[in-house]
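Before any comments, here is the structure.
The other protein chains are all here in position, but one chain of the complex has been omitted.
Let's look at chain A:
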Amino acid sequence: MPVREGTYGLLAEFDTPGELVRAAKAAYGSGWRRLDCYTPYPLEEAAEAIGFHRDEVSLVCLLGGLLGLAAMYGLETWISVWGYPLNIGGRPYYSWVAFMIPAYEWTILYAGLSAAFGMLAMCGLPSLYHPLFNAPNFRNGATNDKFFLCLEADDPKFVLDEARKFLEDQSPVSVVEVEY
């Protein structure tokens, strides 16, 4: 990954979730698109305020589950009918009732693993380094009791002074510039 230099974005700190959501709505409303909020617990209103409504975790989970179902059911059928047919008390080789049980378990196994790892992958995690960790107040508050709004420098609207003025108008506790 190339080393990036310069400004990652401007980070405003708020004391309450209400102030954060108001600021996020204002930013989204005035055209900011490359922005994110950081909260110590899930805050749906903030996600909605920055226009993030739906995620694809459910879809990945569904596909994973179907894959698990097909994989185990196919394996059982192949083993019992073609690979290694055994006569067990005269039961049919293709005993679909019995096959459903391991197939059911693998549906859940694959769906669960897909949901968990799919979620992490979509979030870009693990990523042990992130520019925001350079901000002195971020690590004190973001996972504890503070609420952050970050306007990112990638946004075409981003001009440092204007962005700073915009954030300061939202009455935050502080606004800091985050370096890469």
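Heads up, the rule we're going with is that a residue touches a chain if its C-beta (ideal position, glycine included) is under 8 Å from a C-beta of that chain, and two chains touch if they have at least 3 such contacts; residues count from 1.
Note that in this section contacts and distances are computed from a predicted model.
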{"item": "Name per UniProt, for the chain absent here [options: \"Glutamyl-tRNA(Gln) amidotransferase subunit A\", \"Multisubunit sodium/proton antiporter MrpC subunit\", \"Quinol:cytochrome c oxidoreductase quinone-binding subunit 1\" or \"histidine kinase\"]", "value": "\"Quinol:cytochrome c oxidoreductase quinone-binding subunit 1\""}
{"item": "Among A:L10, A:A27, A:I50 or A:A153, the residue in touch with the chain that has been omitted", "value": "A:I50"}
{"item": "Per the touch definition above, residue among A:Y8, A:W32, A:F99 or A:F166 touching the missing chain", "value": "A:F99"}
{"item": "Residue among A:A12, A:C61 or A:V176 that touches the chain left out of view", "value": "A:C61"}
{"item": "In chain A, positions touching the absent partner", "value": "16-18, 21, 36-47, 50, 52, 55, 57-58, 61, 65, 72, 75-76, 79-80, 83-84, 86, 88, 91, 95, 98-99, 101-102, 104-106, 108-109, 111-113, 115-116, 118-120, 122-123, 125-130, 132-133, 138-140, 142-145"}
